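For this view, one protein chain was removed and the others were kept in their places.
Labels run A, B and C following the written order; every chain starts at residue 1.
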Amino acid sequence: MIEVGPNSYGKSAIRLVKVVRGATPHQVRDLTIAIALEGDFAASYRDGDNSAVIATDTMKNTCYALAGEHLTGSIEAFAIVLGRHFLEAGSEVELARISIEEHAWRPIGDAPDAFSRDASETRTANVSVTRELGPSIEAGVADLALMKTTRSAFAGFPRDRFTTLAETDDRVMATKVTASWGYAPGAQLDFDASFVAVRSTFLEAFADHHSESVQHSIWVIGKAILDRHTDVDHVSMSLPNLHHWTVDLSPFGIENDREVYVSTTEPHGLIEATIRRSDG
Amino acid sequence: MIEVGPNSYGKSAIRLVKVVRGATPHQVRDLTIAIALEGDFAASYRDGDNSAVIATDTMKNTCYALAGEHLTGSIEAFAIVLGRHFLEAGSEVELARISIEEHAWRPIGDAPDAFSRDASETRTANVSVTRELGPSIEAGVADLALMKTTRSAFAGFPRDRFTTLAETDDRVMATKVTASWGYAPGAQLDFDASFVAVRSTFLEAFADHHSESVQHSIWVIGKAILDRHTDVDHVSMSLPNLHHWTVDLSPFGIENDREVYVSTTEPHGLIEATIRRSDG
Amino acid sequence: MIEVGPNSYGKSAIRLVKVVRGATPHQVRDLTIAIALEGDFAASYRDGDNSAVIATDTMKNTCYALAGEHLTGSIEAFAIVLGRHFLEAGSEVELARISIEEHAWRPIGDAPDAFSRDASETRTANVSVTRELGPSIEAGVADLALMKTTRSAFAGFPRDRFTTLAETDDRVMATKVTASWGYAPGAQLDFDASFVAVRSTFLEAFADHHSESVQHSIWVIGKAILDRHTDVDHVSMSLPNLHHWTVDLSPFGIENDREVYVSTTEPHGLIEATIRRSDG
Partner (left out) sequence: MIEVGPNSYGKSAIRLVKVVRGATPHQVRDLTIAIALEGDFAASYRDGDNSAVIATDTMKNTCYALAGEHLTGSIEAFAIVLGRHFLEAGSEVELARISIEEHAWRPIGDAPDAFSRDASETRTANVSVTRELGPSIEAGVADLALMKTTRSAFAGFPRDRFTTLAETDDRVMATKVTASWGYAPGAQLDFDASFVAVRSTFLEAFADHHSESVQHSIWVIGKAILDRHTDVDHVSMSLPNLHHWTVDLSPFGIENDREVYVSTTEPHGLIEATIRRSDG
């Protein structure tokens, strides 16, 4: 027998910009939205029966149609509205996943209507809505490049016949952060305030600690967030180790004491972990 | 209490080219390798203790060092060698995941030593190795753009107040395939021959069927693979629906009967499913 | 005094797909078009006077509107039609530059209506049309990755105090070709046949020669094209040198005689030149 296993469908890369004109300066909301539905859709695969298949074009229309009334606060709140809408749109829908990226635009000087894009990071929200439980909410950041110019080491690792890396107690550590954190079920949150607070702890912990490895940094940052933000349940990070190698300038009679580096992206380390509260 | 949850670490984007010079023409093997280890690594996070952390730089060296002797057949076979190596490299390693992409180079004419890159698709292998079980092996393709110019419909879907999409019994369907299939545990396989055979069934099924939706196409293709290839356990696909919209030329007094389309990528549908054997 | 200097404006990234259904199999024409107009447009800058500014939205519409009737042969021919249209569309237009990339789709097996994208190269045409002269026509290829696994050297270069590169008489040479060639004014050409012929000479010359450097390869290929194709006036190439470095496996007691390479893209050499007929 052959069957349909895990499946989802939806619309990705919905680009929506809302200009809020009531205030001075205007406000620009610039979102990229992805919607995915899970549920009892096996017939659409097996039988080509589309009677339960909300068209992904309709999903797109829905985002634009609801943005005027409902995109008035955080992306988490808008995602919850969208998720509930799609859950109600068809009885076959069991779970609606809404992912929103927000791209920041900052006013230029005092101008009421001119903006420049702050491309330094992307704020993210991943919300899952089901009929039984409250929404599951993950907030996060992506594309945030960070660097430590000292207080970063990597030593004490095992050596085998293929190991050539020297131990170091002072290297440059650089990464491009993808991180998300889940809020405890039932928490009553101001999502914008929580985002600002957790992000601030993230950066502070990154800046303050002495790193023994990327793994260790993930722990330190994750623990700091969980220590200070009781509404946060877990923190997940995916951190590439974007190696900066000290250039050997000795052939040219030049000393290079942690000054000149070659920045590389291929290959890169990749460290992924979740730090969470345990029952213990 | 705060603890380390699920975690993995490794090296990504290892770019390795091997030139096999013994034959005419030469053979070019062009791989991008990613390695991720899972196991008892909590101390590296919590305590900054690197005594179990095989350096990702060592992982990179290992790929190059083993390529001469062991990259002689399929990427699946090389991935198994690498996975077993890392499992044996440290007692804390419980699972080694090796992902390899192979980029094809074809000889130019009869030249023994000149090649052009066939960028039309990427062959993939994802292999997981543990101590207890045999390796879990997924073969696949990525970046393979396909199109049906007729025999593709989308109708019978529900309409609500945000639905504007017209039903159609003849649309262009275009996608960029990411697909993988898992081989049954213990199967004795010629991985290269199996890849060629499954890929061929994939394309044949894509070309032959009348599609009622992308979901339906996934089923038809997945079922064809499972019907014909008894060693395949399941097939997973992630198919964007890269919409081609018929351009409305009526303002210009020009009829456009399924001839001129605008090709788009934002937004796109995204349909993901696994088709598998069931016990029933 | 301040004035408007050189300027152009137009529409880029127009994505147009035409399905030709009359034949079996169907034919898929997949183009990306860019249009740029030059001429007497200073008032649009200086005075915000748009009375001569053909809207770039109109340019887009025009491409779709004319594709049915006029995209029946080569992209060069379609570009000429478009260029002449825009020259006639406004008296201020002095030059219309039309750039078209064609993305190839190949039928799958014997299917009349199923296609896979051949992403290995992009065919290009750059056509400039003015009132005074005949169209200037450049045909070309882009994104074509090529490799020589032997018969490629680099030696005899000057050494200064910053030179560490060893001379080699046998290296891997890899590049991603962007090339274009201009046809002699007034030539009566079958653009499709000429493209196939020149491209074939390009690959043949690449495959056949012994390369002393990327510069030398450009000369050999360019000269071969000019020697064999009398309608070609000049050949321009932009060739990155995508270095493949032999991995030093000696720390592991492994010999690596031109077998295992690390493929890199950052940094890369970049060699650009035009080979042309001279009056001499």
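The rule we apply is simple: a contact is a pair of C-beta atoms (placed from the backbone, for glycine too) under 8 Å apart; a residue touches a chain by one contact, two chains touch by 3 or more.
Since this is a predicted model, take the numbers as computed values, not measurements.
**Q** Sort by label and list the shown chains the missing chain touches.
**A** Taking every chain of the complex into account, the missing one touches A, B, C.
**Q** Kindly state which of the options A:Ala34, A:Val81, A:Ala153 or A:Val172 is in contact with the chain not pictured.
**A** A:Val172
**Q** Which of these, A:Ala65, A:Leu165 or A:Ala184, touches the one chain of the complex that we don't see?
**A** Reading the full complex, the residue touching the unseen chain is A:Ala65.
**Q** In the whole complex, what residues of chain A lie against the chain that is missing from view?
**A** So the residues of chain A touching the unseen chain are 15-21, 26, 28, 30, 61, 64-65, 67-68, 105, 108-109, 111, 113-121, 143-151, 172, 203-204, 206-208, 244, 247, 249, 252, 254, 256, 258-264.
**Q** Touching the absent chain: which residues on chain B qualify?
**A** 161-162, 164, 251-252, 264-266
**Q** Please identify, in ascending order, the residues of chain C that touch the omitted chain?
**A** 1-15, 34, 36, 41, 44-46, 48-58, 60-62, 65, 89-90, 154-158, 160, 162-165, 211-216, 218-219, 222-223, 226-227, 234, 240-241, 265-280
Note that in this section only the chains that are shown with their structure count from here on.
**Q** If you list every residue number at the chain B and chain C contact, are more than half found on both copies (same) or fewer than half (different)?
**A** same
**Q** How big is the gap, in whole Å, between where the Cα atoms of chain A centre and where those of chain C centre?
**A** The mean C-alpha positions of chain A and chain C differ by 38 Å.
**Q** Distance from the CA centroid of chain A to that of chain B, rounded to the nearest Å?
**A** Their C-alpha centroids are separated by 24 Å.
**Q** For chain B versus chain C, what separation do you get between their C-alpha means, in angstrom?
**A** Those two chain centres are 30 Å apart.
**Q** Please output the residue numbers of chain C that touch at least 2 other chains, ranges allowed.
**A** If we look for residues of chain C contacting two or more partner chains, we find 252, 264.
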